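Only a part of the assembly is drawn; its chains keep their places, and the rest are absent.
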Amino acid sequence: MWLVRPVTAEDIEPILTFAETHTRALPSTLPHEREALAGRIKESCAAFAGEHGAKHLARFLFVLEHVDSHEIKGVAGIDARAGNGQPFYNYRRDELIHASHELGISRRVEALYPSHSLTDCTLLCALVIVEELRGTQAFELLSRARLLFIAGHREWFAARTVVELQGIQHSDGSVPFWDSLGRHFFNMDFATADRHSAQLSKTFIAELMPPNPIYVTLLSEAAQQALGVAHPATAGNLQLLQREGFGAGPYVDIFDGGPVLEARTDSLHSVAVSRRKILRGSADADGPLWLLAAGEGSHFRCTLTPVGEMLDAALKVPIDTWRRLGGDTGDSVRGLPL
Amino acid sequence: MLLIRPLVDRDLDALYAMAEQAGKGLTSLPADRGLLQQKIDLAGNSFNQRCAPEAALYLFALEDTATGQAVGISGIQARVGRDEVFYNYRLSVTVNASRELGVHVRTPTLQLSNDMTDVSEICSLLLADTYKGGGNGLLLSRCRFLFLDDFREQFSEKIFAEMRGVSDTEGNNPLWDALGSKFFDMAFSEADRLSGMGNKSFIAELMPKYPIYLSMLPSSARSVIGCVHANTAPALNMLQAEGFNFNGLVDIFDGGPVVETFIDNIRTVRETVGRTVTITDTPVAADVPVTERVIVANRSMQHFRATTLPLTCVNADTIELPQDVAAALQVQAGDTVRLAPLKDSGPLPRQSFKAPQ
């Protein structure tokens, strides 16, 4: 059985090992260095404790823990405000029509405009899970637990929520969109830029990014094909997010051209459909599977559980579900059918 | 005798033949009789000051006086970009640097520019194949500088010329293939032709407006920016010797360079001297090498004439003209003419010419 809970200071060793093993290709998702990771965990603890300041610059990190072994098998995050106080960079795709009335020519010309429009949206980020759990209910638990957290702490988050999906990267590590665009200006490979992006202030992007719009037709064929396309490995996540109500808008990642999914936070399925219920015990371990969360802030827990009986204001769940959630009969929980 | 004079109506056939021979390279003189006649008309109005000075187009014919035929042409457009919009790309550099990362990247960048608007252009040089060599091209080109200097108030202080860019034998240009063709739904030659016809609104409509970062273009395209067609290299050399320099602007279609200078810095203008005409009966030696010839021009706008003479005709204060040359130049004894070396660093005393006002 699986549990999602806030990261704690004690998790640093297992996460370091985990990050080293599972985020080699995308170091930006989780820091690989102890100090950086410790900082990130500390930030998260403060965030869960509600220490946000006026600007709601909270960065939450969740872990997926195996209930019996206590092993950490996945990590996921929420940045309450994308950019975390700095500009959040994207390209916005837009088309211009170059038409000559006299010559009877009309051509759609697509351009990429540097944009910071998604700055201060809520960002789902840092999702990593061990390979064997991809596509399982545990993966869904890890990803959607965040939405239940948002639902339970709605005032901490923005009106819109976005997710960046990894773009096309070939098995040799090359990223066609980067190779056709960013590489010329940043003078580094994709992995380096990705790492800097995670670790440094965004000053280097302001300094190195080409300041004017980019004509898509001047990108390489491969880069044009990769524009706005998610990496095949994200297919499961993409479907899950689409079921939640996320859709691709005009924004793409400036580094790999991957799509940015957007949704109104209040319209997200898990936010809109989940309900507060009172926790009641059930001897029965059968019943439809629910996503169930309990606890405020640092005490947040989320798990999957069969629901024995659903009453108007209460849910009957097995006792060990209580334990996992750190709750007791009479507690208020939030959940929805999986 | 080979004589420079204003282009006139009877030159139409010869002009058409030369334009046809020149082919697609010379877009300012397309092989189109109607258009060429318009240019001749405009030139006539210009020399006779019947049009606004800014609208003037001065076209000079090189006439073989033995046949009365025009065998070459050259021109000065008083101002560009007045009727239509005159476009170039400016070859600029975008520097992106991060001290934190120790990265410093320079990206050559093309920015759309109208900066030649209102500047005078020397243009349209054509010479019949059979007359190439012997300094005829030099005469056709340089006579314009004497004209510019004598009628400065008609022109801008700055003078420029557009040089034809690189293309292969099929007329393909790598910059067009990598850039223009992505935005213009036509062949290079067609775009060039439309532009030459003076129809430029299609450029405003179809042209990319944002800067083009050259690092995103293939090296074949990058490498031709600012480069001239092999056929144009001699003309470029001649203009460089006159003091023209690449000014950072290139043709929006083929990437050919724009060279510019100020009238004061033009070598022919700096080196020109004045002489008083005397008439002689001695015939002129025929086969004097280019390096020992000087350009002699009268000082009339309406009846501008220029030819070349051996240096031996030039004295300290005077120049001896045989009767037929004086007649061709429409000058008489006692008139002033202007002289300039025909070839770079040709022999003439360094003494600047002060036009009597």
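Labels for the chains are A and B, by order of writing; each one numbers its residues from 1.
Note that in this section a contact is a pair of C-beta atoms (placed from the backbone, for glycine too) under 8 Å apart; a residue touches a chain by one contact, two chains touch by 3 or more.
Since the model is a prediction, treat every value here as computed from it, not as a measurement.
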item: Overall composition (this structure file), stated as a label formula; value: A x2, B x2
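Heads up, the rule we're going with is that only the chains that are shown with their structure count from here on.
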item: Centroid distance [mean C-alpha coordinates] between chain B and chain A, Å; value: 63
item: Chain B to chain A touching residues, read off their complex; value: 94, 96-98, 100-101, 103, 105, 107, 179, 182-186, 194, 199, 201-202, 205-208, 210-213, 215-217
item: Complex interface listing, chain A residues touching chain B; value: 98-103, 105, 107, 109, 111, 180-181, 184-188, 196, 200, 203-204, 207-215, 217-219
